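Right, one structure below, let's go through it.
The complex appears here minus one protein chain, its other protein chains still in place.
Just so it is clear, A, B and C label the chains in written order, and each chain counts residues from 1 on its own.
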């Protein structure tokens, strides 16, 4: 029976996006994870390494060179930046579909990418063929794509509300757009770094990347697709907050006279299962999407300001809609499956 | 179609066990939640009160007197102690099955119950008819029962390993049995109390209930069923630890010569989907069962001691296997459904 | 010897600002806490109620009516809003100095106060005599005052950087000013409320008060003192973040051409012991001021924007510089003592 399922591989499966892919795919009715690779943990059973997966997988991590990814129909790259651009092209050449959760194919302008990621790009010819997988805005392109550049977490959380406003030309073109974003610590990945230690990141709050975070050009690229003239008016400050999962964007915009942001969102997302536009007066909280592929959005008219200033609130789980969940959503679209397949798990609250 | 589903009611659905029942039942293929009651939130939509449930339920909380629980096949009591003993009998008299997540029917000895719960018991005749629902040890009784006393979280976490040893007469009868237990804060329920505030329970660790916690007689009753002579040798200290969900029991026992605790566990639970006996050298952690109905257990011979002293480690999610999950498991058994129905969600890690 | 010390009373000492005053004053060389009141805990020893204070205080909480506050030289009100306005006037009439940590005397416009605090003001005549105690900006007024309206935590964290820019006319008058603020949960006080529970506020992030928080008019009043025309351009969104203590303000402003925010801060605060202007490239974090009376500030030019857009980062401990510490600082100034007396404790890191 399993031979009729779509065969899936995961490159770099020991990180947080890797284990999250494994969690989401464990009960996917139409796919089977066939191969997981890890340079460091090769030979170790997945269920020994991640006890939460005991009983769900018999797989053993394979060294990248030993893994027979060419037997897969779809391969996810859950690797650090700089790996997929080297290893994906060989798979793509065999006709295998690739969903890259890293940043390698997200930025169309190579110079900008190289400036922000501080390395040479190794497969520039694939950049223009990659589809930027903000699922709700690119369903047709994704369905036809072979290579998906899965969006960053901040660009997803900020992009979903912003794109609706951009599409409707709602933004006043001479005002600043400010995205003040807060991320849980898992967004830094599963890397042994002092700054991500419990005793450093716990009971602490700080901004980071203020001088220019890598997701700044990614969001500006998204804006530019609709309104290049305002991309430079966009300011973005990420912050690290002591929660494991979860991302909250507070976005400050001035809208054209008479525009109601909430109405724009409701119109844009009425048919999108994973974007929940909450009613006026709501306060989206990160835990309301913990473990789920949902983005919840609402908007407030800024109190007692003269201009048509709005405050937009948007939350996602950075590991789900901000990474592995959107990757599975994109895979579902690529495979012609119902978009929600294996993504209907309820948020864990409390 | 829904009329063919088992109709379920939840009394007191605004607490943590209530919302957890709603989460677990949201995708249960054979049951439908028909009524949820709340004295305080009557008239409010469930999805407004718990935004994590938006999209999954159209239900509105009803005042207890307005709710038509008599149309239900099964009613869960997710109420404070003292409610089910008053309200369940009328439902039971109509033939409705009841799963009581409170402590009302857990203790067979009325005097002990009244001493520890500091009130008169209102339906003592139902106590002896109630089946104590430690699912793995009472499957046949549960299948035949009309009223389930769903076990407490500590008694589940401690009882699962202890019962296996008791059944095999593995415990040395003249030695102390010590259960040092640690619970996440959600175990205190969703009550507005100073001691459960983030700024009180956060970044803090303490014991509580040392002079005699209510789960002490419940565990002693479990022990007594097998070996009444050692029940008084059992000491239990619960602690509050700054995590939301999760419970860890560290149990210290002296075993009869030659007995290997791990081998006993493996034999006892080889056919139980929800008890995972981990191999020697494992360190069960609470997050490995976060959101799941699994109890993970392992055992160590105490290093360099003369006696056959053992250290047993056991973890559950206090809201799932320690409450709502076991309640659903018991309901499945009562209804003749596969035990794991709706309980196969993967743990959320990280 | 103690009779030569300044005698101090604390009204409402069982909350977080109360216990923090007791911590800070425990080793103050020139004052002695003589009376602490609590309606609920009257008769209980302070050291039994707050074990962290064992050994430091022999005091017993007194009922408000029993406490002989008239023997005090200075009385702190660490009470909910609405208490000081009723009880302080009688003490003030006796010549006693009062530092009110609540909001009762912060807003000069009574109508605005009543709108935001939803009650009648009970001693409007004292409002205009109260000095708003943002210590660094009002030293002379504070020294001469009898009644101090101790600033709110957000107004302190936002006001310290903003006032320096306002004083220098650095802000572009036609641009929005946005303060995106994040507070630890202790900011909500030591009240038994569901929303402040560990299992609600933990591992969660959300905005609140978006439609108009009480500190909005307080900050606007501060702005208006320098530039009334831009007060309405100020937007403020507070957020709740899962840390116990700590507050972080991220402030977005457009400055007049050529102005360097960091240089403005350095000039403004070179002689202020409790405002630490950090060098360019720094990332102030809340834990760097945990338990200390320090505000750390820095500023960044927003990357790659056309306008002279700046990002200002400011952190305080909401219970110290945002409440009890600034109150002690103000008392020191009122008493003619060195401003730093009893406030030199080092931050606790980690």
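Everything that follows uses one rule, which is that a contact is a pair of C-beta atoms (placed from the backbone, for glycine too) under 8 Å apart; a residue touches a chain by one contact, two chains touch by 3 or more.
Quantities reported herein were computed from a predicted structural model and do not represent experimental measurements.
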item	value
Neighbouring displayed chains - absent chain, whole complex	A, B, C
Chain not shown: contacting residue from B:42, B:143, B:263 or B:302	B:302
Touching the absent chain when the full complex is considered, from C:29, C:55 or C:336	C:55
Selected residue (touches chain absent from view) among C:41, C:218 or C:285	C:285
Residue among B:188, B:244, B:261 or B:277 that touches the chain left out of view	B:244
Touch residues of subunit A, complete complex, unshown partner	16, 184-186, 190, 192-194, 196-203, 242, 244
Interface residues of subunit C (partner: the chain not displayed)	16, 19, 23, 26-27, 50-56, 186, 190, 202-203, 244-245, 273, 276, 278, 282, 284-285, 287-292, 296, 319, 344-350
Footprint left on subunit B by the chain that the document does not show	175-176, 178, 180, 182, 184, 199-200, 202-208, 210-212, 216, 232-235, 237, 239, 241-246, 248, 250, 252, 254, 281, 283-287, 290, 300, 302-307, 309, 311, 313, 315, 350
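Rule of thumb we're sticking to: only the chains that are shown with their structure count from here on.
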item	value
Label of the chain whose CA centroid is most distant from the centroid of subunit B	C
Computed distance of Cα centres, subunit B from subunit A, in Å	36
Distance from subunit C to subunit A - Cα centre to Cα centre, in angstrom	39
Residues of subunit A whose C-beta touches two or more other chains	202-203, 244-245, 284-285, 287, 290, 350
